[in-house]
Structures are given as structure tokens and as C-alpha cells.
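Just below is one structure, and these are the notes that go with it.
Of the protein chains in this complex, all but one are displayed in their positions.
First chain written, first letter: the chains are A, B and C, and each begins at residue 1.
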Amino acid sequence: MPAKVAINGYGTIGKRVADAVELQDDMDVMGVAKMKPNYEARRALERGYALYATTKDALPKFEKAGMKVAGTLDDLLKEADLVVDCTPEESGFKPTYEKAGVKAIWQGGEEHALTNFSFNAAVNYREAIGQSYVRVPSCNTTGLIRTLYPLDVHFGTAKVLAVMVRRATDPLDSKKGPINAIEPELEMPSHHGPDVQSVLPTLNIHTIAVKVPTTIMHLHAVSVELKKATTAKDVLDVWRHVPRIRFFRGAEGVASTAQIMEVARDLSRSRADLYEIAVWEDGVHVVGNTLYYFQAVHQESDVVPENVDAIRAMCELETDAKRSMERTDRSLGIVP
Amino acid sequence: MPAKVAINGYGTIGKRVADAVELQDDMDVMGVAKMKPNYEARRALERGYALYATTKDALPKFEKAGMKVAGTLDDLLKEADLVVDCTPEESGFKPTYEKAGVKAIWQGGEEHALTNFSFNAAVNYREAIGQSYVRVPSCNTTGLIRTLYPLDVHFGTAKVLAVMVRRATDPLDSKKGPINAIEPELEMPSHHGPDVQSVLPTLNIHTIAVKVPTTIMHLHAVSVELKKATTAKDVLDVWRHVPRIRFFRGAEGVASTAQIMEVARDLSRSRADLYEIAVWEDGVHVVGNTLYYFQAVHQESDVVPENVDAIRAMCELETDAKRSMERTDRSLGIVP
Amino acid sequence: MPAKVAINGYGTIGKRVADAVELQDDMDVMGVAKMKPNYEARRALERGYALYATTKDALPKFEKAGMKVAGTLDDLLKEADLVVDCTPEESGFKPTYEKAGVKAIWQGGEEHALTNFSFNAAVNYREAIGQSYVRVPSCNTTGLIRTLYPLDVHFGTAKVLAVMVRRATDPLDSKKGPINAIEPELEMPSHHGPDVQSVLPTLNIHTIAVKVPTTIMHLHAVSVELKKATTAKDVLDVWRHVPRIRFFRGAEGVASTAQIMEVARDLSRSRADLYEIAVWEDGVHVVGNTLYYFQAVHQESDVVPENVDAIRAMCELETDAKRSMERTDRSLGIVP
Partner (left out) sequence: MPAKVAINGYGTIGKRVADAVELQDDMDVMGVAKMKPNYEARRALERGYALYATTKDALPKFEKAGMKVAGTLDDLLKEADLVVDCTPEESGFKPTYEKAGVKAIWQGGEEHALTNFSFNAAVNYREAIGQSYVRVPSCNTTGLIRTLYPLDVHFGTAKVLAVMVRRATDPLDSKKGPINAIEPELEMPSHHGPDVQSVLPTLNIHTIAVKVPTTIMHLHAVSVELKKATTAKDVLDVWRHVPRIRFFRGAEGVASTAQIMEVARDLSRSRADLYEIAVWEDGVHVVGNTLYYFQAVHQESDVVPENVDAIRAMCELETDAKRSMERTDRSLGIVP
């Protein structure tokens, strides 16, 4: 029987996870909960999702906006085995989920301590099996894990420095800036380093974050001291055997995140998403024992397949990480 | 028998027209021609299109890049009834097409004088039937025609002033700016006014254009002196009965072009395109005889359905404009 | 004896007004009041201004930050004849000023009703003489008045439509966006039309506002139906005899607001300000009775000279508008 999944929060991540879950044959979306009857709520209805108001107080707003709701979040949780929480960080729904007796997944805006288990399909799928509460780290952290974990396994890593040039906000947002400035995260390490370690506890990583005026992708400049000498070619070969990394060539005109997202759009996936981490083949360099590379992260979607795998593990629908990832990837159009 | 269509130029417009043609059951893409073996050429191959080099000189470049081409543009034209020219403006292929004996469609970058026939499906489909050379006006011009023509028909228009706040470049481009400036088109009227008149010769329109640092949509602030008194509601009613206009509500959080394109992405169409002109319902105001409204134009895709209809008229696949538009729109997921 | 001026609020406008007042020989800055001990407060001290905390509560914060304050706003007002309120809109200090018995000037963020007198030096200096409470309209409104008033006087205006392409936020701000969107003001007219009429009550003006991702200037596309036939040359001649308008030529490479602000920087004025309204000579066109022109407004500084003139009128330091404006302009480096 398919797992019954509730989606709490139907914004950038929530709507993507909902659609991805719908694409699986072993799980169903029971409904989505929303605070406000805005244009995204309307799209949820048009898409055929049962729409729930997060709270009772919100019900009249939905009625006034002419949007039919099936009840409140509490009603939705009654029908669900698991809820994917895609609400803004620190929304504080854990007691609600506990009371309803549902398993729950949170996103990277939450602290690791909320669940004491942070998930990445390639790293710790097996430990996630049967878990009640799981956190999927943020887009940036997931992006770092995707490329660093296989490096650590194959070559060993002595020290990692990742400078993350972050998009300031998502494409759907027109309130946040900056319009013309670069903003460093003055505290160090940025939270991403410890966050990577919530999944890869022994990785020696320092992260530096800088915010820039763009909406489409994060870009990481990563420097890795490897324990074993190697070449750019060998590094690329390792990555080629790992899921959810996609390769691009500056020499073919993919000069920036603009062209990467253009390729993503040309893939004709829903919302023009790029679930894979983008690596420039001709941006990988090995100097002595140090590997330098650039990668770009589509902040809106790279965690979506991880959410699907997490559901599968937690609901014990599949015991093998690789098989789960393959099912997820095939459904989303991620072709190796 | 389906019309055989060649696509010359596989960039922003070319790839969209190719895919739209492929979706029709009365026309086929015979191949696409490209100057350079860049990432878009690679995607064309991956998508299954026969790839042709524009010129003989370019053949070795494709070979070197490991991209298999089926020949040159001349070879492609031999197999085609009609070519859609999506090359940069003033590329000068008309003699080539004449020599090859194929019908041809050009985009709005070209002058009206090249074909002496500028096309809009709602306005002059019938006159396009059987034509050899047709021009589809630019995204902005097409956008203005979509909303102004029905106004002219239903209310009569005495005078139109359209101020066009233009996106500076397309999302795939990372070379052009400005990054932090507003650039007025100092010549007046901007070329758009006369261009609208190439389709609607009697419309009294003045256009003003300003370029701003955004990539996703043009925005038009339009002011129309109507010949008949009316209300915002009646104007909206007229537009609701016209294809290829889509309505948005500021009150539901669609505050800017950002949220419009987010809805477009949520529609899960290929490349997240919005073929329809976007009109804010709560931005339509009538003061005395003057109608004011805002519309937004997805510059990459609004002309795509017009290209498909133009092919259908020119190749005499359908004599009725409305039926052609319905077929095109259904295939592209444009639901009225 | 020089007028004693207090500055309440030392941000974008406040610090400019303070410096402009300091440049006059008939007025003195008694001190500036600030809510928070941020970098601007530090600059005020470094510049030699007496710094006051807006409230008693804020005193410890300044102490903690190591910034020496001379007291609170109440203390400052005791030493002042007039306060220029440069606080965020609706800060509600009027009762405070009334209680302290000081004259007061507010900026355009406030409603006209707060003072029932909105000021523009060229239009109503004489009526401002001796007034207690005066409002200087916003940068955009002031910009429109500067060019429209002389047109109205010389040619008569039947109808004005101003489409205002607004910078989204000021250069010092890195929080506000949008980064990649255009946002229309869906309500019409935008508040600027009625605001212009608070100074020019009989002007028939409709305004439309659109926000775009830039920080440096607003750009206005203005369309004016004149009562008298004229030419672009004559319009320019009228403006040339009016203060606080500066002319630029697209033909000399001034293609956008970027180059206008570059010229402003090349003038070596403090903060690279451009107090004048920028008009493109080669962007002025007359078609029939309709005049079209573009102007750009440096939103941080164009109201600064108006504030100085308003002080002079209110404190009865000068009865002649023209003489006041000349003194102000000379002090600020505005050469006719």
C-alpha cells in the first residue's frame, strides 16, 4: 500500500516535493496545507491537490478568496503516515506531528538537533530506515555532500575549504535584495560547514558564504586537500559513477549559471528544475594534492529527490539506497 | 501529409518553435540548422532533432566537438516545405530560401519590408493563407496586438500610448547588461509603434521604450483613449473571450513579473514558458474615456503559437483561424 | 542671527540636509538625532555634528557603542528654531515638535494633510514665508514639478501622463529587492499624481509607477498635451531658464542613468549627488500638441535644495524665492 504523505507548506520546496511524491508509485499526496490563500494555493487546487488551511483561523480567508479547503492541517494529518514539513524555519510544528502520531521530515532551515538525524540518500539511507523524524539538509549542504562524499570515499580528504557564492533569494520573490551589493557572512565558519558534518561527521571542512544579487543558483568554489594524489580526469570519473551530478562544459558556451539553468529549461522538466549538482568539467583542476572545482546548485530543487528517498526509507518501502535513488531519479527524469 | 518544416537557428526562439511544431499532428520538424556546436546544439541532438551546420565551413567545428550533423542548411532546405528563420536579425537568408524554393517565416527582428506581410493569428490569419513569406512581429509587438486588437474591435480606440519597460536580455545570456541602470530609447516613437501598425495599420499608437536590469519579462503600461465609454469589468470580459491572454491578481500575491513567471513554472510547461500575455485584473482602470492597464510579456515564448499558426496558414493546412489557434493552444497546454 | 536647525533622522535625506544647511551662512545645524548607533551615527560624529539619541531608551546603546551623545531629541529641540524631520514616514513626531515650540519640515513620505502645505521653491516660496509646518514632497513629485510647472506657465498643459520607472531602493540598502523582476503599482493613479497636485492643484495629471531592480535613479517617461503648439527646441529653451534642471545628450554617450550618475560623480560634489533633474536633450519630442520627454531623478538628493529654501522661507531669512534659490544653489555647486 502506498505511503500516505501530507505536505505542510506549499511554497518553493513544498510544491516540488508534492509533485515528486505524486510521481512515485509507492506513495501518495493526501493533501497540502497552506497558511494563506495566495496564488500558490490556487495552483495547488488547479493541480488537483486537496487543500487544507494550516489553522482554523485561516479558514475564512480561504473561503473569502473563493478557494475550497478540505479542512485544517489537523484533519490532513489524520489521513497521513508521514508529513513533509516545508514551512518556514522554526515554525514549530513538531508537537503537532507528535500528537498526530505521524512521521515527519523537515528541511534544512531547521537545526540538526530537532531530529538528531540529517539525511543524504547516498550517505546514510540505511540508517534512515524506519526513522520517525528526519531532516534533509539545505540545498547548499546537500550540494556539498553530493560531490565531497565520493571524494572522501575514493581519495580521502584532509581538508576542505568551500567558498559559497549564494543567490540572495528565489526567483518567486520580489521583496528581498540586494540589488547591487555583495554581502559576506562575517561569522565563520558559515553554518554550512557544521551542517555538512551533521551528515559526514569526520569531514574536516571550513565554509565561507557570500551573498550576491542573483536568483537562479548558488555557486561553490571548492578547494580540497586530498590524501591521495590524483588527476582531474580521475576525479571526474569518480563523480560520473555517482548519481545526481551533471556535467557542463565552459568550452560549449556554458559560461555561467545562466547557461546551466538554460540547459535545465531545455530538459523540459517540470518548473525547469535541475535536481543534479552542476559541475563544470573544465573547471576541475588538481594542483599538487589540492583539488579545485566549481559547482552550481539549483537551490529550489536539489533536495527534492532526497526528500522522496527519505520518505521511502522512513516508511520502509525500500531497503536498498541505490534502488530507491534509481526509482526516484527515473521518475523525475534524471538520466545518468 | 504533414508540412515539412526546417528550423534555421536554434536559440531562444528556434528551439521553442521546433518543439511546438513537433507537438502538432499536421507538421514535422525535418531538422535544425546551427552555426556553432555549442550546448544548445548538443541539446538539439539529445532531443532527437537532425542537426545541420548552417554553412559548409562550420562542418569541421561540429565534427571536432563530437556532434554528428546530417549536412548543411542547403541539405536541410531540400527536405522542407517551409523554413522558420530564427537567426539573428538581418542574417540575410532570403536569397537562400528563394533559391531552395521554400516558404519562409521570419521573426520580429526583421523589417516588415522583408515580407510585406506581418502576421498575427487573431488579426490576419486568412490573408496569410498560401503566402510564401511571412513575418511574425516581435514579442512586444505581438503582446500589444493581443490586447489592443480586441479593444479596437469592441470599443474603438482613439489613441494609444504604450510605455514598455523592457527586460534587457534573455535568461540564457550573461554578457549583456545593464546591471544597475535604466536606459531610455531616446528616439520616438520606439520601433514598436510602427511595428504594431504593420499588423493594425489604422491604430493610432505611440510607443516609448525603456530598458531595465531584468531578464524575465517585459512590462507594458498602456493608456488607451476609447471611443466608447466602458468599465474595467467590461474590458476584462472582452479579453476573457480572446485567446492567449491570462489573468493574474495582485491581491493573490502576484505583485510583479517574478510571481507571474513563478505561476508559469508551476504550470509545468516545457521551459516554464508563458505563451499568453499576462494581464493584472486589479491593474485595469478606466478613468473617463481612458483605459489604463499593465501587461507582462514572456519575451521568449509569446510568439511561438503565432509561428505555428503562420505555418498552418501558409501551408494551407487549415483555413479557419479559430480552429488553428485552438489546435495550437491545446497542444501547448494553453487552456482557455 | 542664523536660524538654528535640528535634524531628526540622519539617513539618506537627513545627512544631506544637515550638510547643506551647514553650507549656508544664514543657518546652523545644532545637532542630529538618531535612533541607533550605527555607522551613520559614527560618521555624524566624525563630521563634527552634535549627536543626540532620539529617545532616552536609546542612550545606553550609544554608550555601549562608544559614541558620545549630547542628550536626547528633546534636548536638541530646546536649542532649535526649526527641525527638519528626516525620519521614516509616519514616525509621528508632530506632537513632540508642537510641545517644543519649534517649526518643522517633513519629507514626502508624509501625507500632505499633516501640514496642509506642500512646498516647492519655484512654485510657492512666498506662501511658505513664516509658516510653522511645511512638507517637502518626495523626490519623484519634486522632479515632476520642476519640469511641469514651467511648461504649464509657458504653454499651458491640458493633460499629463507620467510613467515613473522607479529605482527599488537606495544604494546604501542591501535588504530590499527585487533582484530580477518588474513590479507595477497596480493602484491608479499612483500617489504621485495627487501629490503633484498638492503643489500644483490645477494640473491635470495621471501617474503610473513601476518598480525596477536598480538603485541609482528614477526615470520618468512624461507625455504632456500642451495647450499651445511648440517645438522641442522651445521647450528646452524654457527649461534652460529654470533652475535645478540639467541637460544631457544621448549623442555624447549618456545612454542611461548609469552615465548620468557618472557625470554627477565627475562633478566632485559631496556624495556624488545630482540635485538637478536630468533631462535628455535628444529625448525631447513634440508630436502635434503632445510633448514627450524623459527625465531622471536622483532620489537621494533632488529635495535637498528645496529643504534649504523651505527653512529660509519659514524662518523669514529671505523674502525672495529667486534669491534664496540662488544662494542655495551656489552653496551646493549647482551652476546654471
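Note that a residue touches a chain if its C-beta (ideal position, glycine included) is under 8 Å from a C-beta of that chain, and two chains touch if they have at least 3 such contacts.
Because the structure is a prediction, the values reported are computed rather than measured.
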Chains in view that touch the one left out, judged over the entire complex: A, B, C
Residue of B:T169, B:S256, B:S270 or B:T328 in touch with the missing chain, whole complex considered: B:T169
Of B:Q131, B:T214 or B:S324, the one touching the omitted chain in the full complex: B:T214
Among C:D26, C:E40, C:E111 or C:E225, the residue in touch with the chain that has been omitted: C:E40
Contact with the hidden chain (one of A:V199, A:A258, A:L274 or A:I334): A:A258
Residues from chain B at the interface with the omitted partner, ascending: 168-169, 171, 173-181, 183, 213-215
Hidden partner chain, residues of chain C it touches: 15, 19, 36-40, 42-43, 47, 65, 171-174, 179-180, 216, 248-249, 252-259, 261-263, 265-266, 268, 270-272
Residues belonging to chain A that touch the chain removed from view: 161, 163, 165, 167, 178, 180-184, 186, 188, 206, 208, 210-217, 219, 221, 223, 250, 255-258, 280, 282-283, 285, 287, 290, 292, 294, 296
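Following the convention adopted for this analysis, only the chains that are shown with their structure count from here on.
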Inter-copy rotation, chain A to chain C, in degrees (Cα atoms; steps of 5): 180
Homomeric contact chain B-chain C: same or different residue positions, threshold half: same
Centroid spacing, where centroids are CA-atom means, of chain A and chain B in whole angstrom: 35
Chain centre separation (chain A, chain C; CA means) in Å: 46
Separation of chain B from chain C, taking each centre as the mean of its C-alpha atoms, in whole Å: 42
Overlap residues in chain C, where contacts from two or more other chains coincide: 178, 180-181, 183, 213-215
